[in-house]
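Attaching a single structure in structure tokens format; questions to follow.
So, chain A:
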Amino acid sequence: MGDTMLTALILVPVVAAVIVMLLPANRKELALPVGFGLSFIPLAIAGYLFFHFETGVAGYQYTQKAVWYEAWGISWNLGVDGISLGLVALSVILVPIALAASTNITDRTKEFVVFTLLLEAGLIGSFLALDLFLFFVFFEAVLVPMYFIIGIWGSERRIYAALKFFIFTAFGSAFLLASIVALSVLHNQQFGAPSFDLRDLMSLDLSLSQSRWLFAGFGIAFAIKVPVFPLHTWLPDAHVQAPTAGSVLLAGVMLKLGTYGLLRFNLNLFPQAAVDAVPIIATLAVIGIIYGAIVAIVQPDLKKLVAYSSVSHLGFIVLGTAALTSAGFQGAVIQNVNHGLTTGALFLLVGMIYERRHTKQIADFGGLAKVMPIFAGLFLFTAFASIGLPGLNGFVGEFLVLIGSYSSIPGFAAVAAFGVILAAIYLLWAYERVFTGVPDKPENQKLVDLTPREIGLMVPLVVLMIVLGLYPKILLDRTAASTEALLDRVEQATTYEVPEPGRLADVFAGITEGDE
Partner candidate 1 sequence: MVELVIFVLVGSAAIGGALSVVFAKNPVYAAMGLLGTLFSLGVFYVVNLGHLIAAVQVIVYAGAVLTLFLFVIMMIGVDRVEDTSEPLRFQRQLVIGLAAIMVVTVGALVFGGEFAWVPLSVAGPIPNGTVENIAGIMFTDWLLPFEVTALLLTIGAAGAIALAYYAPGAPEESE
Partner candidate 2 sequence: MTDAIWLVIALPLAGAVFLHFFGRRLGEPLAGIIGTLSVAASFAVGFAAALPFIVEEGAHGETVMLWEWMPAIGANLEIAWDSLAAVMTLIITGVGTLIHVFSIGYMHGDERFARFFTYLNLFIASMLTLVLGGNFAMVFMGWELVGLCSYLLISFWYTKPSAAAAGKKAFIVNRIGDFGFMIGLMLVFTNFGTLAFDGVFERVPEILDEGTATAIGLLFLVGAAGKSAQIPLYVWLPDAMEGPTPVSALIHAATMVTAGVYLVARTAPIFEAGPNAGLVVAIVGALTALWAASIAIAQSDIKKVLAYSTVSQLGYMFIAVGLGGYIAGIFHLMTHAFFKALLFLGSGSVIHGMHDEQDMNKMGGLLKKMPVTGITMGVATLAIAGIPPLAGFWSKDEILGVAFEYGGVGIVLWVIGLVTALITAFYMTRQWFMVFTGEPRWDKGVEPHESPRSMTVPLVVLAVLTVGAGFLNTPFRLTLEHFLEPSFELVKVAHPPEGWGMFALLAAISVGAGFAGMAMAGFVYSRPREIWERFQQGFGRLWEAWAAAYRVDDIYGATLVTPGRKLSERLAFTFDAGGIDGLVNGVGRAVRSVGTRTRVLQTGLVRNYGVGFVAGLLAVVIWLVVAGGGV
Partner candidate 3 sequence: MIEVTAGWYLSLAAVLFSIGLLGILVRRNALIMFMCVELMLNAVNLTFVAAGRALGNLEGQVAVFFVLVVAAAEVVVGLAIIVAIFRRRESASVDELASLRG
């Protein structure tokens, strides 16, 4: 049972998609409930996985390896560790919610459900793959359903957005594929057999320039996915045009492929290059944090505002990755999950109001708190989680990242902390314009508050936001060993040393070890 769990986790959504596909064509109202129901199976499997996950163990668990193409050293090679566990859990939680939020999709419902389930399989597969080739296959496979979800069920400029999304990502993938193949070839040169196994490739002896070029190859692909400034412009377009479920899964899980890839592959495979690249990555991350937030302030479109806030929040994750400290890594990993929950929830909420008013322009609203108190309350709650209010989930990740990165890259951390102010500005200003005051527009006066279904969608997210905010142990316990192992790997493979407490980082005080 144990070793086929992960395979089952990937295959169940595929099978579910096939089942939905086989539903009779004249009963298309069945597609959504059936897909929704079936999406609980991966949730159950992942839940079992999550709670039986051995804490304190750094290595991969539930591993399974089956040869796929021996001559090239490709295998069906799965495993989960603390870094991927949270993301897998996030995927299986968000998919049922995204499906349940899609009752407004009446055109080609069946295909929509099928694509969503396939997307889930691809996402989970990407997080579980320990074979780089397999990872690439899943990484690419994810694009197709998302392309169609945006392109078919999106709003007016959906084709433009879908194409832009696809081209950006495919552009990065080219570099990724080239780098993966190069690694395998190098493995062949050094060990006499090609291999795509992550753990084999970690033992490669790369020259500095090799590792830098390959790092860049991986880095570009993941930076586009994250997205890191200045490669972010596909994101607002994709989000604004995508249907609610698409936005939720795109922001909630798909962007995490980038941050996950940086942590999993760039750091493990090219530690020295990663250490050297810290100033570049941290600079881009900080620019992303500040820039995304500043640009979000004046966005007239609510969804675009949330999209830019994603740019800002993901900057924190990248910063935590670049911090190369224990707290920074933990913050990055947990922020991956947190951002998925809060931003997913924000997109859901924007979707709900869009269904009612068919507009996302902030200027079209005003005084909604009067007519939709529950909606306003949930929005405010989620906004505060996103702002990083302590006690809710957003804070834990952000705080760990900031505190963790200060000891190694203090200047960047200090500037990044400024993003916390900006987050309050753009979200609260938006809240003020949308919800407060008197509802003076006649269209707004007749709006009805959330239905029980819509509240039900939000409840699991809200509960998770509180639980992860006050009791992040549930996740941190599972990630700690893995992040420590990653840090050890970086330390052992390079000259980098994690800053000790009490000794300020060199940049800041110029204190060297000799002084102690």
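The candidates were selected such that all candidates are chains of the complex that A comes from, given by their letters.
Please note the rule applied: a contact is a pair of C-beta atoms (placed from the backbone, for glycine too) under 8 Å apart; a residue touches a chain by one contact, two chains touch by 3 or more; residues count from 1.
Here the structure is a predicted model, which is why all the values come from computation and not from measurement.
Visitor: Once the contact definition is applied, which of 1, 2 or 3 turns out to touch chain A in the complex?
Guide: 2
Visitor: Which bits of chain A are touching candidate 2 when the two form their complex?
Guide: Spelled out, the residues of chain A in touch with candidate 2 are 164, 167, 230, 232-234, 291, 294-295, 297-299, 326-327, 330, 367, 369-370, 384, 389-391, 395-396, 399-400, 402-404, 406-407, 410, 413-414, 417-418, 420-421, 424-425, 428-429, 431-432, 435-438, 470-473, 476, 480, 499-502, 504-505, 509.
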